[in-house]
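What you see is the complex with one protein chain gone and the rest in place.
Chain naming follows the written order as A and B, and within any one chain the residues start at number 1.
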Amino acid sequence: MTDFSVVGKPLHKVDSLSLACGTARYTSDYEIHEPLYLVFAYSNVAHGDILSVDDAGAREIDGVVDVFHSFNTSSDLFTTAGQGYPEPSPYDTRLFNKRVRYVGEIVAAVVAESRSVALAAAKAIKIEYSELPTLFDPERSREKDAPCLHGEGAFAPLPVPYRPEENVAGEVLFSFGDPEKGFAEADFIVDETYRTHYAAHCAMEPHAASAFFDEKGRLVIVSSTQVPFHARRTVSKITGIPARMIRVVKPRIGGGFGSKQEIILEPYVALAAWKFKRNVKAELERSEVFTTARTRHPMRVRIRTGVKNDGTVTALEMDDVMNTGAYGAHALTVLSNAGSKVLPMFNKIENMAFTGRAVYTNLPVGGAYRGYGATQGYFAFNQHMDGIARRLGVDFLEFVKRWHIREGETSEVFKAIGEGTEGVDQTIKSCKLDECIDRGAEEIGWKRLRGKKISRGSVVKGVGAAISMQGSGIPKVDMGSASMKMNDDGSFNLYVGATDIGTGSDTILSQIAAETLKVPLHMIFILSSDTDLTPFDTGAYASSTTYVSGQAVLRCAQDIRSQILSVAAAMSGSAPDDLALKENGIAVNSKTGEELPFDRIACFSMYSHDQFQIQASASFTGSESPAPFMAQFAEVEVDTETGRVRVVKFVSAGDCGRPLNPTLVEGQIEGATLNGISYALTEQYLFNSKGKMTNASFWDYKIFGTLDLPVMKTIVVDSDEPTGPYGAKSISEIGINGPAPAIANAIHDAVGIRMNELPMTPEKVLRALRERGEREGGA
Amino acid sequence: MSTVQWYFPETLDEAISYLGRDKTVIHGGGTSLIKSGIASFEGIVDLSKLGLNYLKADKGILEIGASTTFGEVAESLANLHPECILGKALGSAASTPMRNRITLGGSVSLLPLWSDLIGPMSVLHGVICTEGRNGGTYDLPAWIADRTLQRGSLVTSLLFPDAVDWRAYYHRETRVGFDYPSLTVSVLARKNNNTIEKVRIAVSGGLDRIRRLKELEERLSGADLSILSSPDLRKMASVEFGGKPAGSPEYLSEIAAVRVERALKAVLMEEES
Partner (left out) sequence: MKGTFFVNGRAKEWSFVPEATLLDVLRANGHSEVHRGCDEGVCGTCSVLLEGVLVNSCQVFAASVMEKEIETVAGIGTIHEPHPLQKAFVESGAVQCGFCTPAMILAALALLRKNPNPNDKEILSALDGNSCRCTGYVKIIEAVRLAARRMSSHD
């Protein structure tokens, strides 16, 4: 293992201090000169046509500047999904749809001199609807008499399956081998259906966007976005404002987790700003973030598996119905990931089929959410396999070790399922899943607890596990780039399009550059995500930043290194091959021993002879998407009289290649894990019979706080991905996949019930215990 | 834009005089007005200058000023009477910053379904002292029965005449740690060796907001501790609930009974902690 001096070290995040001192600015902190405030009015009807919008009362209020709605503002169809162009999501929405499709849909935007006036005006808008029959059950979306939610012109810009007449927003079908033959050969077949639920990201910073004019009259958009470049392109397409007149700047972002991989506020803010040539601010209230921003797609996953008594899995079929809500942002791609990230895990199964459909309903819109389909798929997969292992009488962990994909292996699934485009074949080059399993099992006390049902009164202990893999960027699609220049003091400016949303990408990208140039971290100054000043990057999603953007930075820094060495060679009258870099920014001549510090080299290149600016740029797109791997374990206590499940301890053991910054890697795992735990147990969207979310508030949408914490242990195993920058793979999403299935498997270990539906609330657990008791004759 | 007027009276008489006005409301420092908004009022009477922030404990009698916050009560009682149910309840309500603003007066004026004050008040037989138009001393049932008592008057203090020397147990049923309770169980007991001398049990959050389980109390008073293993215990702890985000009426009813049984066992059979 090579010794690195910057990479692999737990260095402080370059922005931590400014965040801890309150000097860093989020979108709403930017002082905007005399802004107009933009506020939305929403549909209170789940499905209906707008007959009229009476904005007279709103316009009369002193301070109201304009009211935009479907009768005075037209737009082409688009998708709000922040994805590469053309997007794999259908173009099925306009700025203001004449037909509304869920409670919480934007129906008007008020612009006024103050926020309170705008809010009052929004309340004064009167809208008349002609209500249409509603569709809330995704499993009924394709029935003949189901209402059709989309039709007038909605289309998919890419040649992907899209059948709005059947309410199908996306479809993925693939198979290999001969599943029916495989089932025929099985000794037993397990057929189970699992259901995952709506969830909100709950980033602490609500969505916000501001648009203001610079001194040249160009529009600058500051937005809480994960996708500044996609935002610029999309805003231009929707509003008609020429893209060259738009600059998008990403400020500090207060969390995203996928909720801000979406272009929601920016087009409205830009439209209003451009019309009045005034600055405009918008901020969503927390309740609006719940209903009107994006969510995790609920999914019904049915897995049917053929198994021989010797443990051979002869066939596996996965059939997913995914509720994409009223609009299809991320529909196809999240659905794809439920198969593409899950099915390769047991790559030795010779007969496999995946059938997936994303369907429209009159409910809140699904979007990108950490895990992106894999979370839903793994909830089903891990419970399914846990059940099969039990039936075979083998330990779940041993069963997993027998079947999982290994270094040097591939899976037909990689080629078969892409994300709107073709899948990409790849071979696993780093996989330390076995070590993750072994070390995690040791830490949780697997042998001590598994199957022992240790109890105290009515409380029974259990332990469960879950495994998962994810990806590192979308291969052959996601592109990141970087440029660097050297300053005359020997420091460097690094410009990346990559979007730090709190993850620490600014830091690890700087670490890559610093390591390559053998300088301490503080000699790199990074500027990221400004469409004027930095090169392109797809943005913070698909776990792409470390692997894809990181490779761009690596190549850029390598180019800089060669330039430095050639200048040093010229200075010392040698060939570049005689020069090498030493620690702390020094080039040393191996023949003469002469040392040339970077500041002298820079000055020479700028001022002395054959002057030029030492600078470089590089881009990278992955030709594969190396998977991080994780084994996660939960020790739970189930109170059999109340149904309450307490997670006593949770262990996450992960392989992310070489951790470029162990502290940041742990932080990603810990945050994702706790999010996954409360997703499994306490988070839920409650709807009334009219499709309105009734708990759009932190008072009733419950996430874990400090009083709820299990003991959490994080294990990062040593690994090395040969195709990754300094051996790194991604880590940011995968941690959220394991908690729900690990907890479900632990509950089963404790009390023998299968919780096939999320969330596993006390009432549901108690009911399942009762039903089991009744089945077993009142035990 | 509202034109609501803030008043900062320095005497009780001044405060009460403002309350007589139309569309005028009290602000004790708590958080309920923020939620409901003040734009529709004409006057807000801020109580911070009235000196109603105090806690006196004398010979087991607790007198607490209406402007005292939950946090202050919890902290004082943790020092003076750590076993007192009032301190336990208020110290676990809401969150640290919320406890630093929620006042006893504000809480008793509203007595929301999720109140953490109502259970302890019920079992401690706490009384509410008010000044003004309907000024007087009210026990909890009377206070709840007639909401008009508050009009034109000001809660000045809460009095707990028999606050100490009880074994106490408080449970709040929540989804996560920082949450309003879907129900609470308050139990006070005194025992003599293996005989239960006296017990008071209150369940809040049900359809009747607060319910003393009088039948169960009578059954347990004077009984031997072995009665706590009786399967009838839960049946006698039956309380009806409405549906809430935390659970259905049936579930909440069942849980309440389980919690009452556990509370009784904890308070009567476990060692003093």
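Definition applied: a residue touches a chain if its C-beta (ideal position, glycine included) is under 8 Å from a C-beta of that chain, and two chains touch if they have at least 3 such contacts.
The structure presented is a predicted model; accordingly, all values stated were derived computationally and were not measured.
J.: Can you say which of A:257, A:446 or A:495 touches the chain missing from this structure?
T.: Missing-chain contact among the listed residues: A:257.
J.: Of B:12, B:38, B:129 or B:266, which one is in contact with the hidden chain?
T.: Result: among the candidates, B:38 touches the missing chain.
J.: Mind pulling the chain A residues that touch the left-out chain?
T.: 10, 12-13, 15-26, 28-29, 116, 201-206, 252-255, 257, 283, 285-286, 501-504, 663-664, 666-667, 670-675, 697-699, 703, 705-707, 709, 712, 714
J.: Footprint of the hidden chain on chain B, which residues?
T.: 1-6, 27, 29, 31, 33-35, 37-39, 44, 46, 48, 71, 94-98, 100-101, 177-178
What we mean here is this: only the chains that are shown with their structure count from here on.
J.: Based only on mean CA positions, could you tell me how far chain A sits from chain B in angstrom?
T.: 44
J.: Taking the complex as given, what residues does chain A use to touch chain B?
T.: Contacts found on chain A: 116, 641-642, 678, 682, 686, 694-695, 699-700, 702-708, 761-763, 766.
J.: Can you check the complex and tell me which residues of chain B touch chain A?
T.: So the residues of chain B in touch with chain A come to 1, 175-180, 245, 247-248, 251, 254-255, 258-259.
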